[in-house]
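Left out: one protein chain. Kept in place: all the others.
Should a chain be cited, it is by its letter among A and B, assigned in written order, with residues numbered from 1 in that chain.
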Amino acid sequence: MLPFLKIMLRNLVLGPSTDPFPFAPAKTHENFRGCAVHDPEKCILCGICRHVCAAGAIQIRASQDGSGMQYSLWHNSCVFCGMCAHYCPTGALTMSNNWHLAHTGAEMFSNCISNLIHFGECAQCGAKIQPRPQAIIDTLGVRSPDRFLLCPKCKRQSIGRNVAQPRSIHRQENL
Amino acid sequence: MTEILTDSLQAVFAILIFPGGLFVLALGLFLKGVDRKVLARLQRRVGPPLYQPVLDLIKLATKETLIPNTANEGAFRLAPVLGLTGMLVTAALMPIGGVWSGVSGLGDLLVLLYLLPIPAMGLMLAGGSSSSPYGALGFSREMCMMFAYEMPLIASFLAVAVRVGGSDGTGGSLLSLPAIMDYQFQHGPLLFDPVMLPAALALILFIPGTMGHGLFDIPEAESEVLEGPLLEYSGPLLAVFHLMSAVKLVVVLELGVALLCPNPLVATGGGGVLVNLLWHICKCLVLLMVSVTCFRAATGRLRLDQGFSFFVKYTSPLALVSLGLAFLLR
Partner (left out) sequence: MLQLLCKLASRSPWIYRINAGSCNGCDVEMATTALIPRYDVERLGCKYCGSPRHADVVLISGPLTLRVRDKVLRVYNEIPHPKVTVAVGVCPVSGGCFRDGYTVGADIDHYIPLDVIVPGCPPRPQAIMEGILKAVEVWRARLEESVCCHS
């Protein structure tokens, strides 16, 4: 009879189960999906993150002086789905477990990631190409390290040269 | 002439300082703070600090007062003041065992029966004058609940009066609070009187009913009718309503204590007054815990018709059982 009396008594005895959060740091799981972090050193401006972003939080625009692209991710539009980090081929975008994002209204538009990413240069002709940081060459460019650093035009020429050469060598290279 | 003067001075003192006025306000805010804190503890929360009701009042004093265009401004402003003054006067009439025996000739259950609904009247006036449909809903709910909880109150008052009056063998009834207290000083508290036990239960259920807590949080249901009559109030006027409900809490608790167990701890005189006052506050706290805090921690809101029939079906018969027994045994 009256089971709630027992519950209330137990609650009194056990004491509050409140986290001391505003006065002490809150417990956060290490896999907690908080705000995204962008590493401009690894970004190759492929734009897949912008493509998969459901909330349209990511913008990649040419910078004013034309030396690179302005990469921006607005936290006030990001819905923390983590798709960008999932599809990022180089691991430049990751989700941190930082959720301390509350800010005043004046900082509304400054609450974003904004990185200028410089273009790379074609190893042959010096034309502007996507950035080719060393970390990416080591992972994505292992198949054909030379051709990885070329602009599309030089790449076509290099492929053409390969095709013109004897078949055996071509096969070897394709392995 | 001087007698009238001292009498009226005494009455003014009683209404403004002790046991009404400042004392009741302070006690009411303290009890509200304790109520919120213990409620939080019952739900395994930390809860606000004990002085939170005071902070709320300070906050409300800094807010802007908005009055709806369509409201009747006079009635709108009058309602909270009416409720608060009515309750302060009632508080001055409440006797405290071993400390204060009430204003002579006024501490009468009939007077209380007229004074106790004043805050409900204030709320009804507030709901009616605020010209909001939710206010009107709160008004009708408040009135409905008032009819429901007045019944067991009247019945238990009668039961107490018959029991007390029947004791001297004349078969009459006594409605004066000091006489009821005297009876209990001689015969022991009515709480431990088996005949009065059902009426005591009815009285304990009346307290959350009139305060609108737990099952009976019907007129001011914040998620249904957006706090009903208080919907349109803001700033200082709302603060007056909060004071009113604090004083009302003290009044109904003191009424419960006076009717159930007003006995002082030690004999009156000297330091005994202070001890008795503390004892009285302790009894109020116990009654608060039983009838308000635990009650509202354990129960949720009923529908209006359920709340009404709860009082009609269960609470009133309890008081009537006591009344009948008191009649038979007088």
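Everything that follows uses one rule, which is that a residue touches a chain if its C-beta (ideal position, glycine included) is under 8 Å from a C-beta of that chain, and two chains touch if they have at least 3 such contacts.
The structure presented is a predicted model; accordingly, all values stated were derived computationally and were not measured.
Only one of A:K6, A:H51 or A:H103 touches the absent chain when the whole complex is considered: A:H103. Of B:L230, B:V250 or B:V321, it is B:L230 that touches the chain left out of the display. Contact between subunit B and the absent chain runs through residues 36, 40, 43-49, 52, 55-56, 58-59, 61-66, 221-223, 225-227, 230-235, 238.
Subunit A residues in contact with the hidden partner, per the touch definition given at the top, are 16-19, 21-22, 26, 35, 54-57, 74-81, 99-105, 107-108, 111.
Throughout what follows, only the chains that are shown with their structure count from here on.
With centres defined as mean CA coordinates, subunit B is found 63 Å away from subunit A. Note for the complex: subunit B touches subunit A at residues 40-47, 294, 297-298. Within the complex formed with subunit B, the subunit A residues making contact are 4-5, 8, 11-12, 14-18.
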